[in-house]
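For this view, one protein chain was removed and the others were kept in their places.
Here is chain A:
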Amino acid sequence: MTCLAGIRSFLKLWKSKPYLGLGPGHSHPCLFLTDCGLRNQQRWFSLKTMSPQNTKAVNMLAAKGRLVKKRDEDGIKQISPPSLFAAGAAKKRSEMNPPNKDHTVLLQRENTPLPTKPLSSEEWDKLKEDYTGKGNFENWIGAQMSRNHSSVDVAKSLLAWVAAKNNGIVGYNLLVMYLHICVFHKQTSEVVDVYEIMKARYKSLEPGAYTLLIRGLIHSDRWREALQLLEDIKKVLTPSVRNYDDCIQGALLHQDVNMAWNLWEELLSCNLTPMLETLKAFFDFGKDIRDDHYSSKLLDILLYLRNNHLYPGESFAHSIKTWFESIPGKQWKGQFTTIQKSGQCSGCGNTVEPIHLSPEEYDFLKEKIMMDVIDGGNQYRKTTPQELKRFESFVESCPPFDIVIDGLNVAKMFPKARESQSLLEVVSLLAKQNLQLLVLGRKHMLKQSSRWRKDEMEKVQKQAYCFFADDISEDDPFLLYATMNSGNHCRFITNDLMRDHKACLPDAKTQRLFFKWQRGHQLAIKSVFPGSHIIFQHTVDYDTVVQTTGDSWHIPYDEALVERCSYEVPTKWLCLHRRT
């Protein structure tokens, strides 16, 4: 075990140093080169981490950086795809640092093989005798069968055997198991039979059985009884989104559009987040309907996606496209595209919405960050009132900043380099562009040590405004506040994803607002290896959200094969516009 762990960590060591020529990270220098070629479209700058010998080279590079800066307007628009928040980026990052332990889940082999054809009662008896596990044989085999989706006949023979042993009575759990198998194999007549039995034997059921019955019944002629079952669930619990999904699908299947919309309204009024399948079903059904009312409802769904920052999946995106294109007379044309860095749609050339917050939203977010992230009901938890006052008066006394730097995060970026040296490099690079800088740090950074050299810190203080918090205070809230306070143009540099601070915010809406602001204002350092160039990953200029201009729709969607984390946004778009 120890040996293995040792080898793994060794592997990790190798993989995390791509300049040795191994691992996926090796592509970094190449990436940088390709960026060079695209310089005109992608604005960026870079810097070689300084080592005393090649200061000349660095100066040259820095000069180059300035050149680039001159070409650009505000000088700090550097992009190197993919963005920190692009879909799949977290997966890639995690692949760069594989976890130490492989969680290989060994599937437990059953000692009794499951029957593949119906057995007679004698055969069941024999099987039961062979069974050596603990617990009830009938329950165990039932669970196994429903897990492995045995055929209906086998399950039925089991039930017949149990019933024969037990005066014709089959237990509730076996009945539900059988129902599960029937529903899985879409045996509607069997589902109806079981439904009759359950209705006869039990006054009420539990949500699991209700869910299965609803799912089974919607395909039959008695689909309206599924709605009755939904009512039964409501007596005690809130039905799940799946229940609503099934009922809506059933209603659409039987052309009862009003019922479907009613259920949709009900679902929303329960504060449930609908399944994307439900929405897709509405769009799929809409293809055959020529009805303005229905169309406007579908547009409402798209607005719902927008307001709740939901993104359709790939097949859903296809459904949306098909529906739009099926509208007669309007001549919608849809295509799957990407958005360029400038925020222009590659398909139609229109610019999508910028990521800037409206002034009201901005003020709201600022206040919330102050209230919930920094203060949080107890100012002593993250800082002290004295320190907060000191910081506020410090911020007041300074001009608005252009860039706020998380000193500790930047300094620890390069594990091989000295902390103060890395910080100084980043700061002096930015200072050369006449930007107002603020470096946030902790007091211990000022103490002379092997990692923090006093002379370098003094140079940092000459080139930037600095604020050093107490060693036991958190610096991130200060970072957020200083950036927000400086205004919309201000950016901050850190590789922290700020998820813990986002979690401090009270509701999902504020969190989405924070995320939007963060995407628009966070610069992350891309290269993590000493000796390579510092590439800032610039913010995107456009917001990734479902949007319309009346004549066009731009809908970001999730690709089927890309895994997206909650703090990432899709990169693919569906562009719809009307042919003129």
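Operating definition for what follows: a contact is a pair of C-beta atoms (placed from the backbone, for glycine too) under 8 Å apart; a residue touches a chain by one contact, two chains touch by 3 or more; residues count from 1.
Simple rule for what comes next: contacts and distances are computed from a predicted model.
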item	value
Chain not present in the shown complex, as UniProt names it (candidates "Light-independent protochlorophyllide reductase subunit B", "Proteasome subunit alpha type", "3-methyl-2-oxobutanoate dehydrogenase (2-methylpropanoyl-transferring)" or "tRNA methyltransferase 10 homolog C")	"tRNA methyltransferase 10 homolog C"
Candidates A:Asp193, A:Glu266, A:Glu314 or A:Glu361 - the one touching the absent chain	A:Asp193
Missing-chain contacts mapped onto chain A	1-2, 117-123, 139, 153, 156-157, 159-164, 167-173, 175-176, 193, 196-197, 199-209, 235-238, 378, 380-382, 384, 471-472
